[in-house]
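Quick one: structure below, then a few questions.
For this depiction, one protein chain was excluded, whereas all remaining protein chains were kept in their positions.
Right after this comes subunit A.
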Amino acid sequence: MFCEKAMELVRELHRAPEGQLPAFNEDGLRQVLEEMKALYEQNQSDVCLQMEWFNHYKKSLATYMRSLGGDEGLDITQDMKPPKSLYIEVRCIKDYGEFEVDDGTSVLLKKNSQVFLVLRYFKSYEC
């Protein structure tokens, strides 16, 4: 367990007189390389499992996002933090004209103008 064979090799070198190398321990080295190979292969198979899980997760998330917000779906990964305020500052990328808000007031949405609007009107926006 825990690379005992490798530690033996290190101790062998550590014991050697200053500046000299002991004879090459081919057998010891081979055992260590085999142990490394076995660990690596176990690790690989673990990684495969994780990849499978992740692909499944990705698909579930994509399906869910597509099912929200009408035809286009909603990208919920856009905002990972909850909003700090109710309002959002928005810049219009094209002329829309008058936009009527819940309380009856309307806002003129012209290209490149910036306005404050209530957060829930937006699925995707430029900040």
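Basically, contacts are C-beta pairs under 8 Å (C-beta built on N, C-alpha and C of every residue); 3 or more make two chains touch, one makes a residue touch a chain; residues count from 1.
Criterion: contacts and distances are computed from a predicted model.
Undergrad: Leaving aside the chains on screen, match the unshown one to its UniProt name from "Acetolactate synthase", "DNA replication complex GINS protein PSF3", "Ribosome production factor 2 homolog" or "Elongin-C".
TA: Cross-referencing UniProt, the chain left out corresponds to "DNA replication complex GINS protein PSF3".
Undergrad: Please pick, from A:L13, A:L29 or A:L61, the residue that touches the omitted chain in the full complex.
TA: Once the missing chain is taken into account, the touching residue is A:L13.
Undergrad: In the whole complex, what residues of subunit A lie against the chain that is missing from view?
TA: Interface with the chain not displayed, on the subunit A side: 1-2, 7, 10-11, 13-14, 18-21, 42, 46.
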